[in-house]
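I have a structure here, written as structure tokens, and I will follow up with some questions on it.
For this view, one protein chain was removed and the others were kept in their places.
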């Protein structure tokens, strides 16, 4: 198992370490004195580190390639202010040696607790059909396993293992806090939508070694994958009220709120509208959180504007420094 | 059965006729001398006619309402240059008395011939799985029946019974003529897309008495209804090649070509792109055909521009009058 | 005082009544037999009624005009299914005879209770400066009086007397329910924004006889009027923390969320973003409520789609009829 | 004449070669030991190669500059995995030594054959005036020469010598295959539009050494250049039917289909609409072809999505790998 | 000749008049007592009046139709507050009896003076070629005649006879006032653009009986018609400097400033940019002038906002009433 992490490199300056990494990039370069060497990038969930391998590279070239997990032995040193590692050995890692959770960023929250919280909300539904429907998903082993692991995005908000679940749990909480103010909104239906709206991400994204889109993800997309999953579960639960199926299906299809964001329908019910608004809010608030953290990490002082945030087309400001004194 | 049609009113001026109509509108008005009378609009596939009923309206009010089929007896006369009918009797028509085809406009082509032509194309597929798939739809009695009757739209292009089939047959012909110029395009896959892309319209629209949207049509839409129908058939045909399913599904989802036209995905394969372009072309050419006919009907001379065509944001011109002389 | 309301016309069929109305329209028409008569529209908070005055119209023409309050005497009768009134007398009403609340629709909630609730929230602020600031508005007699009476819009959402206060109170409640989920959000600042964001509507709109825009409202707009009101209050409270002033001012300016909706700045703080989202949600939910009521009033059955809703570019559906059975 | 091409460098590793190239870039750099050397880029139709010249650079600097053709002598060697050449000699090439076709990419099809095919279509026109018109262009020596050589674009689709002709010939074929399905379309007029629509590119672009825009190309554009060329030919053919001139002119002006693509008029005739749709289709299909080739060249496996394609705002997929097995 | 104008109807109440009009609409209606009568609309440059013809309508129906000039005799009377005329006689007017200027609104300025002013500006050009070019247009009898008569638009700004010339003269004045502040601008080139930019309107529009678009106007448009006229004149003046031709042509093509306004090129020179801005300003200021006049005519008081102005997507305010007191 992996016991050295990249974030700890400073503690091992000039030491030789043996550990596992995901191999993010590999290129062959010419040595000035003739012959070839390898320039590599190694990754784990705590960061990224450059590596060089100067000798005996033939076996590596034959067996390792970008995207693999590797076991390496090498010496840590500092170059131009950054740590890198000079490798003596490198080989492919066996699947049994690897816990993918070591190589990808993951939620800071407890997955079991979040899962239990989510199930708790469903068990309190008064609408029997919706309760049957949502539990058909949560009790489906394959779906549940993916749901608890998937990130919520390739990048931007919640792009980490467990990110999907974390996003949904927060969203359900806000839904439950908001629904009482709108008598047009049925809380069971709203929460059903909140739990199922992004479930297609379990097939749109893959999180093996890195986060990326599947072929189905690119050609079909999570909205329509989720719709297909819903129809399949409804068929299994048959008979299921037709109109209720349409209402849930509509929430899934319309949850991006605009055609240009990939929703083929605009929200037309109170629940669909509220889900769209709160889902968008959740995502944007997470962007703010990430940007405030990034600004702090880059040395900005608390009361300064962040850099331009491309996804929101504006810079942001964390107002807390101006308010906390009182 | 219905033997008087509104288009023939001139032949019956001042005669009393007995016939069936769809009741498009009904309103109660005050007579100047006290009491009430009925102002009605009657419709069949050849047109629309105003009606008045001056006496004994109580039974009618109790039993008939807008959208029903009615049997009436009354006298034809001309008023302000238009024919209308003064009713002596009116009652609800029994379902057995009505052939809906008499009340809604219908394709001018032979449905059986078009259907046979379509099946003929599929029987020549070289791809076995796609052949299985399309026939699973065409051999499904309920689907086939609706497919052969449905209009292609509520208004605009092909808004008549059999319009969907007419649209698809023409589209398949153009697909087959065009595909050979593009080696990237698989003709079987393209024709599969052409036949299935609008199949959701059989549930998006209803054509009972008039053309309109179903609740599912408005909340889900024909693109996503078709996707659901595809997934159901694929499941029945299991095992079916996963990638092939994704390619067909992608064509359905992307056939409107733009997010703002309700497609949740843009066309990413050669077949999806070609289907989108030719489907759009077919619809626009039909708009031209309709507008040229409407201009002629309104008394425009052959070489004149049409009125402004809202759906295309421009006026149109039928160039034929300037070309036919040679 | 007014004791006959238009909604009660049926109870007075063929009776002569004496009452006050707002005169919405007045036109002079030619009698067939020569001479002139008046065609009028009378309005009160319960509806609108046509009126005719056949004789002795010279005094009326000299003294009354559209937009005035009038006192009339006349006889109620039914014409083409609607009640109208044939006037014997009509004169301008004195200001002392009129309670404007009788002529414009008004909130169904208790203004005093809402006002007390709003003040209660402010009194619990922990931020002393924000508390000082908001109370400077709420304790300003002229502002408070307008705030408690103003509609929130000329038409669309909350277009009635007290609508502004009703809108704000609901918004504050949702703000307080939502804020705890976002540690980046300071609740006092958020509620300050919620209370002040639309305060410019007290000068953008007028609600004398009817709802409309003031000249300042059209040329400056409520966003910038509010900004001016804020700067004036801040000056009175001097010294007031400069940064805090900028944060509040920013919330006011950005609360429409997009340039094309008239906000000269996009929300850049967590509070501004949340205020924008919840304010928009509140307005949209009110549109749904109005449309559901309008659909019911027009005779739609509970599970039907509403007509096309122009301001949202879609039809809507009240989902409750499909959910209430369980 | 040129007998060494860059694509063959591997066969000449460590040899000294003498050949001609287009000089794409030239910069003077400081040697570490003092003095200057030249860093150059050499180009021919098969690719691009870096070059260095260490000594006797004064003559070169005085006589050669970017964009010229040069004759060089130098030794091929490999550096960081790529071939480059160390020059002993370099001088300007005389015009007589250069066949521009060696330096720019060119169509893979036979220009004479395509030209004959195009003329064949025109000779079968039944409309005498359109036949006269198109031959007036094709028989004009200067225009014909440019038409057979011009690329269809600076970059993107058909950006190679003969690309314009290749694009037009394919487009005419598809036009002729499609026209029979639309009785509103006159095939002679359609093909006239297909042959003339891009003829302005012969003056919008230049293809001397590299592909680029002329001043007239940037300020006027190929659409309006073509319009001017049409008016000139029509004048020469006088008398020519006025209305027919307007119909052809309209096709040229509207062939981009949208204002934002530089068409000052939207297509209003059946021929203009069909030309616009098929021209756009041809260009997009060529983009797919290029992108599939580029993906393969970059080492993607057949069933993978391409990279993001900027001009189409999406990634693409070559579906053939999933279909060819059957 | 015409000596009664519609604007003078009040002076002829109950009199019988004989005069000429343009026949804007004609419809046949059923008399209640049987038989038919004519409902007509008559127009001259001062307005529009309803007419009725009760007897002897057969000759009229055989000879007159919408769009013709007619001579009528009839009696003026007032009906529902408006004047109308009851006709005894009506016949087609001979061309010799009609001065079109009596039937269409016309400029209030002196055409000869404006024309002389325009020629005066050109005679002071220091650039000989531009002087030759512009005079080639102004000295062309057919063009000059149309230029002095054409309206500048079908509706909106300067929609009256002579409107084009009026628009151009004002524009040239502003150009000459503004050019000195921008040394990048050549005044002769700018004025050349101002005089020629809209010259295509002489063929885009027709002004026979009413204002409308020609077929060439709709399919080609005034921008591209003007370009064709320029190329023809340049050919006549040959040799003419090629680059200068391109600069003038560019100004014509780009003067609408945006693709979506029908300009196929954006302004890229200082003169093209300035021409676009000032042309747009002139048109907008004329809209303001029209709207202020319309508001006054409709009874608005001087300091009130106008109604919503659709072409500018806002209401307008004439500020003068708030400024003139001092």
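Every chain is named by a letter (A, B, C, D and E) in the order it is written, and numbering of its residues begins at 1.
Definition applied: a contact is a pair of C-beta atoms (placed from the backbone, for glycine too) under 8 Å apart; a residue touches a chain by one contact, two chains touch by 3 or more.
All figures in this text were calculated on a predicted structure; none of them were measured in a lab.
*Asks:* From the touch rule at the top of the page, work out which displayed chains the omitted chain touches.
*Replies:* A, C, D, E
*Asks:* Touching the hidden chain in the complete assembly: which of C:39, C:101, C:116 or C:231 does that?
*Replies:* C:231
*Asks:* Of E:182, E:213 or E:240, which residue touches the hidden chain?
*Replies:* E:182
*Asks:* Among C:107, C:178 or C:263, which residue is in touch with the absent chain?
*Replies:* C:263
*Asks:* If the hidden chain were put back, which of E:143, E:174 or E:237 would touch it?
*Replies:* Result: among the candidates, E:174 touches the missing chain.
*Asks:* Kindly note down the residues of chain D that lie in touch with the hidden chain.
*Replies:* Those residues of chain D that touch the unshown chain are 28-30, 213, 215, 218-219.
*Asks:* For review purposes, identify every residue of chain A that touches the missing chain, sorted by number.
*Replies:* For chain A, the residues touching the absent chain are 78-81, 303-305, 315, 317.
*Asks:* Residue-wise, where is chain C in contact with the chain that is not depicted?
*Replies:* With respect to the unshown chain, the touching residues of chain C are 215-216, 218-221, 223-224, 227-228, 231-232, 235, 243, 246-247, 249-250, 253, 259-265, 268-269.
We adopt the following convention: only the chains that are shown with their structure count from here on.
*Asks:* What is the graph distance from chain B to chain E, where chains are linked when they touch?
*Replies:* Each step joins two touching chains, and the minimum needed here is 1.
*Asks:* Between A-B and A-C, flag the pair that has more C-beta pairs in contact.
*Replies:* A-C
*Asks:* Do chain D and chain E face each other with the same patch, meaning over half of the contact numbers show up on both, or with different patches?
*Replies:* On the two sides of the chain E and chain D interface, the residue numbers are mostly the same, over half being shared.
*Asks:* Compare the contact pairs of B-E with each of B-C, D-E or A-B and report the one sharing over half of them by residue number.
*Replies:* B-C
*Asks:* Centroid from C-alpha atoms only, then distance chain A to chain D, rounded to Å. What do you get?
*Replies:* Between these chains, centre-to-centre, one finds 44 Å.
*Asks:* At least two other chains touched by the same residue of chain C: list those residues.
*Replies:* Within chain C, the residues that touch at least two other chains are 303, 305, 315, 317.
*Asks:* Among the chains present, which pairs are found to touch?
*Replies:* A-B, A-C, A-D, B-C, B-D, B-E, C-E, D-E
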